[in-house]
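My questions will all concern the structure given below.
In this view, the complex is presented without one of its protein chains, the others remaining in place.
All chains are identified by letter, namely A, B and C, in their written order; residue positions are counted from 1 within each chain.
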Amino acid sequence: MVDRLLGRGRDAEHRTAAAPPSDAADPKRAVWSRVQLARNQRRPRTLEFVAAMADEFVELHGDRAFGDDAAMVVGLARIEDRRFVVVGQQKGADTNENIRRNFGMPHPEGYRKAIRVMELAERFRLPIVTFVDVPGAHPGPESEERGIAEAIARSIGLMSRIRTPIVAIITGEGGSGGAIAIAVGDVVIALENAVYSVISPEGCAAILWRTADEAPTAALAMKMTAADQLALGVVDLVVPEPGDGAHTDHAETARRLRAIIIEQLDRLSAISLESLVEARYRRYRSLGAYTETTEAPVAAPPSRGLADRVRDLLDPGRWPAGVQVPGPGRGRDEPPAREEV
Amino acid sequence: MVDRLLGRGRDAEHRTAAAPPSDAADPKRAVWSRVQLARNQRRPRTLEFVAAMADEFVELHGDRAFGDDAAMVVGLARIEDRRFVVVGQQKGADTNENIRRNFGMPHPEGYRKAIRVMELAERFRLPIVTFVDVPGAHPGPESEERGIAEAIARSIGLMSRIRTPIVAIITGEGGSGGAIAIAVGDVVIALENAVYSVISPEGCAAILWRTADEAPTAALAMKMTAADQLALGVVDLVVPEPGDGAHTDHAETARRLRAIIIEQLDRLSAISLESLVEARYRRYRSLGAYTETTEAPVAAPPSRGLADRVRDLLDPGRWPAGVQVPGPGRGRDEPPAREEV
Amino acid sequence: MPIKLPSFRPRKDAYPPDLWTRCPGCSEMLFNKQLDKANRVCPSCNHHFRLSAAARLEVLLDPGSFRELDAGLQSVDPLGFVDQKAYPDRVVAAQVATGMRDAAIRGIGAIEGTTVSICVMDFGFMGGSMGAVVGEKVTRAAEDATSGRMPLIVVSASGGARMQEGTLALMQLAKTVAAVERLRAAGLPFISLMTDPTTGGVFASYAVLGDVNLAEPNALIGFAGARVSAGTIAQELPPGFQRTEFLFSHGFVDRIVQRAEARAEIAALLRFLVPAPAGAEGADEGGPTLFRPMSFLSSLADRMIGEPDPVPAAGTGQSEESPRG
Partner (left out) sequence: MPIKLPSFRPRKDAYPPDLWTRCPGCSEMLFNKQLDKANRVCPSCNHHFRLSAAARLEVLLDPGSFRELDAGLQSVDPLGFVDQKAYPDRVVAAQVATGMRDAAIRGIGAIEGTTVSICVMDFGFMGGSMGAVVGEKVTRAAEDATSGRMPLIVVSASGGARMQEGTLALMQLAKTVAAVERLRAAGLPFISLMTDPTTGGVFASYAVLGDVNLAEPNALIGFAGARVSAGTIAQELPPGFQRTEFLFSHGFVDRIVQRAEARAEIAALLRFLVPAPAGAEGADEGGPTLFRPMSFLSSLADRMIGEPDPVPAAGTGQSEESPRG
């Protein structure tokens, strides 16, 4: 009856042996420290990575319609004889730069700049490498006015069908719609301390626990670490970070990523574009877990027991079973899933 | 030596017998009265034409990026069993509407709305009919900020290659870049009292005669009437207006345009898309008059005599030779061609 | 002054058997039976109340034309997600309350005689949130439209992605949009009808990507939650922020449609956009071919599960706290 539980996660082809965080004594604390590492201000960003790993880089600017968004950087890069297009978010290294770059939260024109340069990549047969590190797309009124949702959706749409290889790398915060907008790829890689989530842990906690203080609890519940995302099949490959995290050794982190990028570009460039695009479609087509029942549905919803059984089908060793519930159930009071996505 | 003088003008296939304005006694006055007719506030606009001639019309809105420009209207229209996409500028019928519609001068979002719906036309294999009536694209700072030039260029580019038939109709003022942006077609039609020019006569006069008062002189010099444009090959077909002009009989004007639209849509739909797009390319490829010489050019520019000879090659009967020069020559003081385009 | 926006939390009285409802638009007390008869549009102020998926299908489709598909799809709990309540318990509670298995119904129907692939969301089921089931239904609706050369109609009513499914919910943005892109490449029309609310990841994926975007009046449509928009940025919100009319003026909605006119509007659009029979040009690769609804439907027969219409006919209640913007 259960025909697909974890999508392609269980049989993904490309993986490293990154184990889930082993801080079994306090998993919540372990997860939260990952989130802090992912947000560390000294963590390398797109431009730092490219400067450290590329033999040549020419940044391009502008969306050709409204502006040049400094929270999104794009350009042409070369590693040895491999030429590719770079797309990535860019947080600031200090307060001034953060203000200029809107704390790495792109407006619609940032995503439209990405779209423009990805179309250029397709036309000139250059593969695309994206660096994803974003708290979320910019949520301000001007962002809504100029269509942040449209820009995200259109970027996702382009990446889903574009006839060139895409390597997507979650390097820091993979924040919701603002992340997936440039994270649709033939292979999705994450740095060890990167996180990826459908909503920020603070936002999730504010909605489900009614206080942002429960953000660590929410972070644990959402399984947002790179290792968890690998297990879910959302991420294909986790790259270990040096020392105490990427921020402690930019050069070594970049060196490791560079090797992976070379490996993946070479692997993907050997695949025909037809097969590549079809496989990419299948990759996302298969993500998401559901069951299919033939029981009569009308006014006879599945019993409590069924739901339990479904949950039992999950590997209890993989999924920490004992997540603490911080308060009593709230009956039928059902908050919907929304704050950022 | 002279290999192309008037482009395809002299051998255009589709023409009515519209004669040039016959007010030979005062050609300047005759031309200026045409300009006034083209600008007449009671002249029918896109929405009036469509309401009068179409059996069904659904207006669409928005450029999906910034706004909905009321100076540009787009939608889906049907005449009998012919379905097509409508794109046209829309001036206001009174002051209030003119303010709302920016006096029919589209901002970039107007042209981007047109681009969006033309792409939709191509996808759904609908032909396009455009109604051109614009003093010029909106020249304000916000228009520049949001890329009016880019929007015009991109619209021209799309129309030059789009795989669906295009019937372009100059119904009123064909004002410069703001007009050509939606006037690239497989056939270009003009109403009898429409005008088409590279710059407004006022702008031309301000630059070349240093006073906008000479606008009628400039209008005559630019040969901007429908009949002149037909002779130049820029327009393929002139549709006579009823009575004292289109504004005196909207219904009859629409009836005549409707018949032409039916005829042209039927004619164009019988042509394969390959041939259609190739012929469209050739149409614009051939517009423009130049000569080619083999004389040595360096520091030995063509003699005054050569220029005269070149001019003599033009049909003196077609081109009024005696345009009055309102002032003495200004020596080498050379104004460039710019104000709107 | 920040605009007060509606909470997404249906109160305990969200599904009461009361006889009367107070209209949030004009404060009049409306007799529920008459409100339902008017398709839940206030007769005095035109306020569009939320509509259940079942009622929506009834409003839009030719009577008796709907055949549900994939009625048996049901959420699982891929993360083992527990907040103040376990996710499976929330799902079951929503199922009990609504009689639906999840927040969308999809199938094949007809609009003024044109066969369409349609998917309709229901805000009453966990805020219309999109998890794997909703994503799968939208995707299958798009895929069936593509393979059957039918138009796709999606009626959105959603708070966004379903947090309890984590990034697997986020991946539904990519999954659904990829399917819509294939539909587009095949030259088939997608008409998106946005209703109150269409927000977050649903707005930022298929809902905004219609060839034609329609929206009901005064619906909440936006990306970020209003608290996020106002709070994070410490900025006043413009008037009418994230309402249909705001979206229209900013170029993201083609037409604002009254509920009573939606069916005729969509039918008119389909008359323009549904592929014509292939002529000389239709032989192109990827070009449209004739749709044969009967052969398509018969090929779907083995996928039909359960009864044609498992959704209770009665409206399943909507939370209505929204003041008119």
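We take it that contacts are C-beta pairs under 8 Å (C-beta built on N, C-alpha and C of every residue); 3 or more make two chains touch, one makes a residue touch a chain.
Keep in mind it's a predicted model, so treat the numbers as computed, not measured.
Peer 1: Thinking of the complex as a whole, which visible chains are touched by the chain that is not shown?
Peer 2: Hidden chain, whole complex, touched shown chains: A, B.
Peer 1: Using the touch definition from the top, which of A:52, A:93, A:212 or A:273 touches the missing chain?
Peer 2: Hidden-chain contact among the options goes to A:273.
Peer 1: Among A:28, A:45 or A:113, single out the residue that touches the unshown chain.
Peer 2: Only one of A:28, A:45 or A:113 touches the chain omitted from view, namely A:113.
Peer 1: Among A:26, A:56, A:142 or A:244, which one touches the chain that has been omitted from the display?
Peer 2: Counting the whole complex, the residue in contact with the absent chain is A:56.
Peer 1: Residues on chain A that touch the omitted chain in the whole complex?
Peer 2: Where chain A meets the chain not shown: residues 56, 58-68, 76, 78, 83, 109, 113, 120, 123-126, 272-273.
Peer 1: Using the document's contact rule, name the residues of chain B that touch the chain not shown here.
Peer 2: Residues of chain B in contact with the hidden chain: 2, 5-7, 136-137, 139-141, 143-150, 152-154, 156-157, 159-161, 174, 176-177, 179-180, 184, 196-199, 203-204, 207-209, 217-218, 221-224, 229, 232, 234, 280-281, 284-285, 287-299, 301-304, 306-308, 310-311, 313-314, 319-321, 323, 325-341.
Throughout what follows, only the chains that are shown with their structure count from here on.
Peer 1: Please flag the chain sitting at the greatest distance from chain B, going by CA centroids.
Peer 2: It is A.
Peer 1: I'd like to verify one number: the distance from the centre of chain A to the centre of chain B, where each centre is the average of its C-alpha atoms, in whole angstrom.
Peer 2: 50
Peer 1: Report, in whole Å, the distance between the mean C-alpha point of chain A and the mean C-alpha point of chain C.
Peer 2: Spacing between the chain centres: roughly 26 Å.
Peer 1: Could you say which residues in chain A touch two or more other chains, in rising order?
Peer 2: 146-147, 150
Peer 1: Could you pull out the residues of chain C that touch at least 2 other chains?
Peer 2: 208, 250-252
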